[in-house]
Structure formats: C-alpha cells, structure tokens
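Right, I'll just put the structure down here and ask away after.
Every protein chain of the complex appears in place save one, which is left out.
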Amino acid sequence: MAFNLILFYLFAAIAVGTTLLVVVQSNPVHSVLLLIGSFIGLAGLYVLLEAPFVAVIQIIVYAGAIMVLFLFVVMLLNAPREAIVRSSMLESGATRAVGALLALAFAAELAWALTRSRTLAMSHAGDTPAFSVPQIGQRIFQEYAFAFEATSILILVAMVGAITLAGRHLSKNDQGHNG
Amino acid sequence: MLNPVVIAQLAILLFVFVMLLSSAAGMVYMERKVAARIQQRMGPTLVGPYGLLQPLADIIKLAMKEDVRPKAADPILFALAPIISAACAFTAFAVVPFGAETTFFGLLDQPVPLQVADVNVAILWVFAVTSMGVYGIVLAGWSSNSKYSLLGALRSSAQMISYELSYGMALAAVLVLSGTMSIRGIVEAQSGGLLDVSHWFLWLQPVGFFIFMTAGVAETNRAPFDFPEAEQELVAGYHTEYSSMSFAMFFLAEYINMVTVSAIATSLYLGGWNGPFLPEWLGWIWFLAKVGFLLFFYVWMRWTLPRYRYDQLMAFGWKFLLPLSVVNLLVTAAGVLYFGL
Amino acid sequence: MADLNHYLILSGLLFTIGTAGVLLRRNVITVLLSIEVMLNAVNLTFIAFGRFLGSSDGQIIVFFVITVAAAEAAVGLALVIALFRHVETLNPDAFRQLRG
Partner (left out) sequence: MLLWIPLLPFIGFLVNTSGGRRLSKTAAGAVASGAMFVAFLASVISVRALVLLPAEERELTQRIFTWIGSADFQVPLGLRLDPLSAVMILVVTGIGFLIHLYSTAYMVEEEPREYARYFAYLNLFAAFMLLLVLGENFLVLFVGWEGVGLCSYLLIGFWYKNRLAADAGKKAFIVNRIGDVAFILGVLLAFTQLGSVNFKELNGLIAGFRPEETFGVVSAIALLLFIGATGKSAQIPLYIWLPDAMEGPTPVSALIHAATMVTAGVYLIGRNAVIFAHAPEVLTIVAVIGTATALWAGAIGMVQNDIKRVLAYSTVSQLGYMFMAMGVGAYAAGIFHLLTHAFFKALLFLGSGAVIHALSGEQDLRHMGGLKKELPITYWTFLVGALAIAGVPGLAGFFSKDEILYRTFAAGHPLLWTVGAITSLMTAFYMFRLVFLAFHGERRTDAEAVARGAASRLPATHEQHHDADNSHPPHASHLHDAPRAMATPLVVLAIGSVLAGYLNVPAALGGSAFLEHFLEPSLQVPAVEGMHGAAEHASYSLEMALMIVSSLIAVAGIGIAAFLYLKRPAIPEAMAARFPGAYQFLVNKGYIDEAYDAVVVQPIKSLSEHVLWKADATVIDGAVNGMGQIVAESGALLRQMHTGSLRLYAVSVLFGAVMIVGYYLWS
C-alpha cells in the first residue's frame, strides 16, 4: 500500500536529514536535539516495521533518558563550539582525510554488498503478524534470561563507574550528598 | 477514504483539542476562585457573571503583550521550547479514552472509541511523552541564557526525572493487575462489580494511587513541588524570560498536563467512565466528574500545603517514594501470582 | 510496501554518516552522538531483518542494545566530564596524555 511507502520515505527523510545535521552542526546542543529528532524518525520506522514496543522504548530510553543525559553534560560543560587545537592540527587533518576516505569506502562496500546479497529474494516475506509485548517479554525472561541478568549487572557497574568518575570532585570538597 | 468513521474520529480529535483548551481556561477560573475562597476572598467577579469570563480576559491580555526575546538567547531553541512543552502536553492526552465505544446512536455502522488513538502500548506512550516534556523546560531554561531560568530548568528536569521512576513503577503495578497496556483495556478491566465501583483499581492499589498522584504533582511541577517557578527564589524559574503567547504556551502546557495526569489517574484507578446510575453512553460524564474532582484536589493542595525544600524533595522522591513504589509493585505481582487476580 | 532493501540501504546510510561523524568531528560529545547514530543504524537492520524473517529476536536484541547503549553513554559522558576537568577542551586530539 502506497501510504505505507510514503510514510517510510517521510520517516527515512527525517532520520537521514536530522542525522546529517547532527554531524555537521557546530553547536552541540543543536546536535543533541537533532539527534532526538532522528530517533523519533527511527521510532516511526519501527512502528512501520510493526515493532511499536521497541519504538516506544526507543523514545523513552534513548530520547527520554540518554539524550537528557547528553543535554545535561553539554550544559554543564557549557560546551564551547569546536575548539581547534593548533598543535595537533596536522596529523589530525591527515587522519581525518583518511577517515573520510575510509568512510566512503565502507559505504561503497555496503552498497555493493546489498546489490549482490540474496536478501532481495525474501524482501516480501513481511506479512508475519506483529509480536505482542507479552510475547517479547516472555522470550526475554525465558530464553534470554541470562543476557538480561548480565545486562542488569552491566548497568549497575556502569552506574558505579559513572559516579566514581564524574563525582570525584564532589566527594573531595565533601559535598557528596547531592552528587 | 472519507467515510463516516474517519469523520467521527476527526470530530473526536477536534473535540479533545477544544476540550483541553477550554479545560485550561476553566482551570484558571477555578484556581482563582478556589484560591480566593480558601483565602476568604471573593476572587474574580467583574468580568462576566461570577467573573466567568475572567480566563478569556487573561488570554486577551497575554496576547496583547509584546513578545520579548533576550538578546543573548538562542533564537531557534527559545522559540522551540514552549512549542515542545505544549505539544507534549497535548499528545499525551491522545491515548486517554473518555468514554465507552459508541456508534453515536447508530449514526455509524461500526462503533468508534471515544478517544483519539487506542494504542496497545498506550501506557508506555504516556510515559514516553512525559519524558519528552522535560526537553521543553530544559531548553527554555538553557536557551534564554539567564541564571534563574537555567537553575529553574535544571531543578525541574532533575525533579521530573527523579519522579518519573516512581510514576512508572506505579503504572507498572496497574499493568500487572490489568494485564494490558491499552488504557481502554485497563478501564474496561475495572467495569462491572457492585455499582460499577467495586472493581476500581483504587481499592486494590491505594498505595499505588497515592504514589501516582504524588509523582504526578511533581511531574507537573505543581505545589507543593513547584520548584521550577519558586517565585521567592527564582523569580519564575524556567519561563522567567518568556512573555506574551510563548509564556501562555507554558501556562497552557502546565494546566493541560494537570488535566492529563488527572485523566490518566481517573482511567487507571478510578475506573474511567465506569460509574453507577448512568447509562454507558453517558459514561463520559462520570469521567469528566472524576477528572474535575482531581483537578480541584490539585488546586486545593496548592493552597493548603507549603513548598518543600529542594533537598527534601529529592530525598522524598528517591528515599521514600521510589522504594515504596518498588515494594508496591512487588507486593502486587506476588498477589497476582498467588491469588491469580 | 517498503521492502527489506529500503531499510538496509537506509541503515547503511545512517551508519556511514555516523562513522564519518566519529572520524571527522573535533568534539568528543558529538563523537559520542555519532556513535549512538551508528548503534541506531544497526538497530534498524536488526528490526528490519526480524520483521522480514518473521522472528522477534530482532526486537529483543535491540532491546539489549539500547540497554547497553544507556550504560555506554553514562560511562562515556562521565569520562568526558573527567577529561574536561583535566584539559579544558572537548577536542579528542587534545587527549594525548597516553601517547606511548
């Protein structure tokens, strides 16, 4: 149905456009917000792919939590616009040129891979019913239980690590209680 | 393409929009009146009978004002912030049903739900939109480049993030009970029973209701948790620099958020449109009544309770409310497992 | 109906943009953002494949990816803050203390 395709192109356009802007923006705050925009576009694509659960998760966690974190940090550091360090300009310039080339090469490779991949064959297998949240939840807590627990531990570790890394100065002037 | 059902849905959409706007206006009036009564005053009386037109006057006044923008402000974001707030406030309401399915007395060949969109992850949707609402405030505070605004913004965002957790936990408990994420489903799960009342989740989730309302008040930055605009310390918090319509938008957003929270609370705990004595197609009256009561409760609380201290607020949120909500969730889950509720 | 390749191409595009961002930007925070972009590109492929192969694994994996991304962002930003306290800049080229 064409409507679906139109939506796809709409969201895709949002995603790509905002992402491009994210990369070229010089003001970090704007980058963050644009990235949120791209997330929302992706969420739309997820809905098109009949994964509303992931779509919402995407918005809650990515847009709602992680990006707030970024925004805070940006505001906290009152991030300056692209400070250019003269000293390391040269090799940094060289590496960046190489990097750009490599990125293009990678894109080319991906395109090539697509042209000769067999995925075209199954491109219309997409008439399977969407998965309900309970289905997904049950699989997560049964087959993927271990991964789930591991992730939770990972998050705990990350929390501790982040606090020790960023909150050190607080404890130094011992005002750690509101850290 | 343009069949009656679609028309009906568009109509509903329009209705919700208007209703929200007017409810905001109504809130302004009620707030003033109740405040006045609580303080032994008359409140607005001049404009219209009983000062009923006072909100209108306010809006006109606001619209007439000049829209000032600080020079140092970030133009785009400064303009964007209020829009985000308002938009989030509206979108959150989209998934809230305010009445049973109806065919409008056979006007339609298939019944339509009295709600904008019946998403099957509605709760998560509400949650997501609320979390997006933070941006409006943060950006407002940051972009207007003034210390009061920034402080207010940081405060309120920190506050909202902290209380979102308890908020979500309380929601989760209800999910466990009803087994669905669609708010309509939840409401239907509360129908029936004695006088259509005995099945409300309020009876099963008193603690949850308490947590939800407290967190909701914090989420909407209302007294006694109204730090973002603690006028004694921060002038007006994140919207200090705003004026005219852009200020009106924040204003609007705040009231609509209150309405949304009350509406969700109604649907989750107070059985939505379920109520005694009224035929189902009039259920929306019950819904409005309950929401209205909760809104009154908001105002009542604002003028009764003093404002907390900020660290008290944080301590309360993290050290009391969150653990309590976790326990509540665990107990609920255990109960469901045990009694198979 | 958009078929699988649409999504794959799109994600490839996003991934490349992200890579370019990582390599070209002179601001650590933007670099981190670009990394998030790359992650999302991959997520998109997962979901698309899951959808077109009719399995829910894609969504579950994405669920985990997002969780890990959260952890990664937390630690990464903490590092950025710590670094910023040492060298008053966010330019990755300035973090050269570990030069061998």
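Labels for the chains are A, B and C, by order of writing; each one numbers its residues from 1.
To be clear about the criterion, a residue touches a chain if its C-beta (ideal position, glycine included) is under 8 Å from a C-beta of that chain, and two chains touch if they have at least 3 such contacts.
Since the model is a prediction, treat every value here as computed from it, not as a measurement.
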Chains still shown that are in contact with the chain withheld from the display: A, C
On chain C, residues whose C-beta touches the chain left out of the figure: 19, 22-23, 92-93, 95-100
Residues belonging to chain A that touch the chain removed from view: 88, 91-92, 95-96, 98-99, 102-103, 105-106, 109-110, 112-113, 116
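Going forward, only the chains that are shown with their structure count from here on.
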Overall pattern in which the protein chains touch one another (line/ring/star/complete/other): line
Centroid distance [mean C-alpha coordinates] between chain C and chain A, Å: 5
Rounded Å distance, chain A centre to chain B centre (Cα mean): 29
Touching two or more other chains - residues of chain B: none
Per-residue overlap in chain C, given as positions that touch at least 2 other chains: none
Touching residues on chain B, where the partner in the complex is chain A: 74, 76-77, 80, 119-121, 124-125, 127-128, 131-132, 134-135, 138-139, 142, 150, 154, 157, 161, 181, 311, 314
Residue numbers on chain A that touch chain B, as the complex places them: 29-30, 33, 36, 52-53, 56-57, 59-60, 63-65, 68, 71-72, 75, 132-133, 178
Chain A contact footprint on chain C (complex, rising order): 1-10, 12-21, 23-27, 29-30, 32-34, 36-37, 40, 43-44, 47-48, 50-54, 56-60, 62-64, 66-75, 77-82, 84-85, 89-91, 93-94, 96
